[in-house]
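This is the structure, below, for whatever I ask next.
One protein chain is absent from this view; the other protein chains keep their places.
Labels A, B and C are assigned to the chains in the order they are written; within every chain, residues are numbered from 1.
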Amino acid sequence: MSYRSGRHFLQIPGPTNVPDAVLRAMDLPTIDHRGPTFAELGERVLDKVRVVFKTEQPVIIYPASGTGAWEAALVNTLSPGDRVLMSETGHFAALWYQLAKRLGLDPELLPGDWRHGADPEAIARCLAEDEEHRIKAVCVVHNETSTGVTSRIAEVREAIDRISHPALLMVDTISSLGSIDYRHDEWGVDVTIAGSQKGLMLPPGLSFNAISQKALVAAREARLPKAYWCWDDMLGPNANGFFPYTPATNLLYGLDKALDLLLEEGLENVFARHDRHAEATRRAVRAWGLELLCADEREFSSSLTAVLVPEGENADRLRQVILDNFDMSLGAGLSKLQGRVFRIGHLGDFNDLSLMGTLAGVEMGLACAGIPHRQGGVQAAMAYLAEEAEGDQAKAREQRRIA
Amino acid sequence: MSYRSGRHFLQIPGPTNVPDAVLRAMDLPTIDHRGPTFAELGERVLDKVRVVFKTEQPVIIYPASGTGAWEAALVNTLSPGDRVLMSETGHFAALWYQLAKRLGLDPELLPGDWRHGADPEAIARCLAEDEEHRIKAVCVVHNETSTGVTSRIAEVREAIDRISHPALLMVDTISSLGSIDYRHDEWGVDVTIAGSQKGLMLPPGLSFNAISQKALVAAREARLPKAYWCWDDMLGPNANGFFPYTPATNLLYGLDKALDLLLEEGLENVFARHDRHAEATRRAVRAWGLELLCADEREFSSSLTAVLVPEGENADRLRQVILDNFDMSLGAGLSKLQGRVFRIGHLGDFNDLSLMGTLAGVEMGLACAGIPHRQGGVQAAMAYLAEEAEGDQAKAREQRRIA
Amino acid sequence: MSYRSGRHFLQIPGPTNVPDAVLRAMDLPTIDHRGPTFAELGERVLDKVRVVFKTEQPVIIYPASGTGAWEAALVNTLSPGDRVLMSETGHFAALWYQLAKRLGLDPELLPGDWRHGADPEAIARCLAEDEEHRIKAVCVVHNETSTGVTSRIAEVREAIDRISHPALLMVDTISSLGSIDYRHDEWGVDVTIAGSQKGLMLPPGLSFNAISQKALVAAREARLPKAYWCWDDMLGPNANGFFPYTPATNLLYGLDKALDLLLEEGLENVFARHDRHAEATRRAVRAWGLELLCADEREFSSSLTAVLVPEGENADRLRQVILDNFDMSLGAGLSKLQGRVFRIGHLGDFNDLSLMGTLAGVEMGLACAGIPHRQGGVQAAMAYLAEEAEGDQAKAREQRRIA
Partner (left out) sequence: MSYRSGRHFLQIPGPTNVPDAVLRAMDLPTIDHRGPTFAELGERVLDKVRVVFKTEQPVIIYPASGTGAWEAALVNTLSPGDRVLMSETGHFAALWYQLAKRLGLDPELLPGDWRHGADPEAIARCLAEDEEHRIKAVCVVHNETSTGVTSRIAEVREAIDRISHPALLMVDTISSLGSIDYRHDEWGVDVTIAGSQKGLMLPPGLSFNAISQKALVAAREARLPKAYWCWDDMLGPNANGFFPYTPATNLLYGLDKALDLLLEEGLENVFARHDRHAEATRRAVRAWGLELLCADEREFSSSLTAVLVPEGENADRLRQVILDNFDMSLGAGLSKLQGRVFRIGHLGDFNDLSLMGTLAGVEMGLACAGIPHRQGGVQAAMAYLAEEAEGDQAKAREQRRIA
């Protein structure tokens, strides 16, 4: 493809824009993964990464995509034929369900309309009926990347606790970790699945399992075959900063740097930034007269926004027009949403002006593609961001006055 | 300074945004500047760079800033006390004038109001009066970076020719080369001065003199002392791809790559892109109800736009608000324009959505800073860019129809 | 660890030294893994990588370490309880055997002394006894990274064919691919396992399965559970340059570049270079009066050399002395070889002078550590390399004379 001036706008909901400092950290020479310099790196990243999960418990790092971390969560804790309750929040929840079936589990998919998060009450009902405790795990996608809907994990936890069901709680945070508030320990999650290429602002190639003590106990009895994914093999060497097989050293360099950046910005500031950009995006969408896919405002995602195109229009054509004319990649509608929605990623290394470029690309794309809409989305987003910025200034002035 | 998420918007009129591919090209190991691999590099860049100047004649590359190339142009061609006619187009023209004085020349500054380009008629009048041909050179800044005004070099040439004055024509293209159409040979320029950090999309550190045969002849008699800047020392080794002293090797790697990108995009496409972004910016400025500094539409700059703030407002405060809130750098008003204008750079590695982010940053900044303006600048720019994009699509369809 | 001047010598047998051009290729921004630019990249690397395996058949690329590719080879082709014949060539062969057991297979380990390659005759005998064809696969490590011994795969193939046994042949080329001649198609290998971090000159994080038609047929009946590793899921999207889940994009950028470099040097030249460096290393070892671990000269490895320290000496202390004093990492003796051998990696991006620095580090380290040896190893290696270089010169002269 011939050269196009300026930076491509990568506004799919992951992989996300990687900070320059992270890319540079990754391109240093690979080192001996069994030497003392590596041990320092290993200890450092294994320690720091836990902050992002809000956990004091072990986090496993795989040289693998997020799909591998899904598999790891299941094969380490479950046995052939085990019952697993999964919430159909969208395409990725459905893929995880398929994966569980292929591994020889017996998953049940709680049906969903792909416009809502996991329903805590429906989960509670299923568990309540399961008097013999045949259900060994409840699996929920925290932020469904295909729909832009965030499930309420704390409420799911509360639902499980209310009926004292012993099932493990497993949560996919692939597109929420480092973007949307998430609390592995406080919410009593047993296995949290994550990947490098979204809120962690890294290229793809690393994935994660954060593990509770209860999950470690379950792992002792689990009989699904496993080798590459085996937690036990990891935990031993990890204690000294090492890995049982060759780790993806250069991606770990990047993780080291990316965690520094996230912690320097401050996790709560990171979440607030994503919330602000998501709200600005929704205001633009409403101003355009388009419909948000997410149907419940309690479940709006702060990392991406999925937008329905008007009946009869094709979202993929719109995406193509935008890519051709404005060099921006947006997320496609997946499986049953194909052509019906486009998805705007506003997560990772991102700021107000990048968002404005993004929304301008969408508004101009709607015009070029001839999709019925009202102007004013960009204007509405600007009004909101300027107001928020003024609020910050006022707050800063107030603080100076007091001090 | 603590980490700020997302890319900084560097929208000063240079240094400009450097393409990732150029930065990567520059960070390879330095090589022997007297070896065969270097010779290939040297020949390649010395050859390719001439295309950007639209010249068949030699181009000298200095390891120096643009100021050095100003000095080089003068010391190679002139003698102590020589008369030089310079047009006061703005801050940089005035600096060049100061530099000429300090080097022992006798420059005359044709006064200007910093809102117009060099006046070909005024130059013609001066030359006509100079019957003894004491004026040895006419110096014009093609694109005055401090004002966003582009001088009409072809008309200056025509004016000189009309009265058959033998003065050399020297043109500063520091902020126009690679952004605005420029023709060293066709316009009969004797020395063209340029720098790396603007349209050439490189970091600062290289500067250029493109030289006519007439300038080379003049150089033989020139008596200003010179060593570092001496053309003669350069031309010999340059013939084989070498340099008389250690060149800035890694910046030459970058130049090699940047030239490839410019030629791949096509110079005429590069100019059209800058024209389009400049027009979009001006539409935004007018929609805001603000005044353009450039007073003559024939002289609008395609690489930057200088905007007057309303009487009583401070452009530097606006820039500070924008930097603090939206992480964007804009150009300041220089010397007598300080606080009166801000300058939007839209040159170098840039695209429609980056421009929209830029203009949104200005519009939100105007709001945050409480500067009286109308909304709608971003909207106007979007309307124009979308229309242009549709035009491109229509043109492409038409071409397919014919073919 | 505080700064040490100069480049670290990474002379473990992998990860290897990564060329600067590959590191730079990897640190470009991540792109949309579902967009057209990615499709071009995917098609290009999936196509080019086959050249290195010397195959026309499909090659699968995993975002995973080599251990994952071992697992992938087994779970795609075999069913629980299947018999697998494995040759105990060293530590890694033993690890693969353990992995097979953990996956629910019934592997048999043909015992070895860790100083020889797989014994084609022993394999033939086992297969001949297996009249019911219960053995479904024969697994051999081409180049045993723990011992520096290369198995003769063509002879293993010939042994299997001789008795017309239908078992699949699976070969681990993790530390030979791109360093030692290997022929997936010609040798009739069914699954070849490889990794990115050795001869391919990349950081760790990618691994490979090259697959025969026979293996694909076997895969249809295989009943080991699989999801992440499933070939079928890969082959569909791969046809268009895509992947079923997020690929490790930036490592693929690196692979694209690394393959270009390997093919530019020419595979046969790459092999000859590794052969030459291995021979130089062995001459040094013999001159030092030390013993090579590899006991059969037909099986000398060209990618690494394992060296026995004299009885009573500790190879790990030697390695530590060398790391502390000369900033070079060497490979440790693994499991039963711990402390008995050290391993010199001479594979990947490497040249004569780097080898000489490496061997000088060993010779000086032997002196510093007080390990009994004779001087002259470096001298012997230099004599050999200089002679080879002269031979090249003579050959070049001869060719010019003829032409």
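Quick note on the criterion: a residue touches a chain if its C-beta (ideal position, glycine included) is under 8 Å from a C-beta of that chain, and two chains touch if they have at least 3 such contacts.
Because the structure is a prediction, the values reported are computed rather than measured.
Novice: By the document's own contact criterion, which visible chains does the hidden chain reach in the full complex?
Specialist: The omitted chain makes contact with A, B, C across the full complex.
Novice: Can you tell me which of C:7, C:162 or C:223 touches the chain that was removed from the display?
Specialist: In the full complex, the listed residue that touches the missing chain is C:7.
Novice: Quick one: which of B:6, B:68 or B:365 touches the chain that's been left out?
Specialist: Of the listed residues, the one touching the omitted chain is B:68.
Novice: Which residue numbers on chain B touch the omitted chain?
Specialist: Touch set of chain B with respect to the missing chain: 1, 7-8, 10, 12, 14-18, 23-24, 26-37, 40, 62-68, 71, 80, 98-99, 102-104, 195, 197, 203-205, 224-228, 230, 244-251, 323, 329, 332.
Novice: Since one chain has been left out of the picture, which residues of chain C touch it in the full complex?
Specialist: 2-7, 9, 17, 19-20, 261, 264-265, 270, 273, 321, 324-328, 349-358, 360-361, 363-364, 367-368, 375-376, 378-379, 382, 385-386, 389-390, 392-393
Novice: Identify the residues of chain A touching the omitted chain, counting contacts across the whole complex.
Specialist: 20-21, 24-25, 27-29
By our rule, only the chains that are shown with their structure count from here on.
Novice: Taking the mean of the CA coordinates per chain, how far is chain A from chain B in Å?
Specialist: Centre separation, chain A to chain B: 44 Å.
Novice: Could you state the distance in Å from the CA-based centre of chain A to that of chain C?
Specialist: 36
Novice: Find the geometric centre of each of chain B and chain C from their Cα atoms only, then give the gap between the two centres in Å, rounded to an integer.
Specialist: 53
Novice: Which positions in chain B touch two or more other chains at once?
Specialist: Only 20 qualify.
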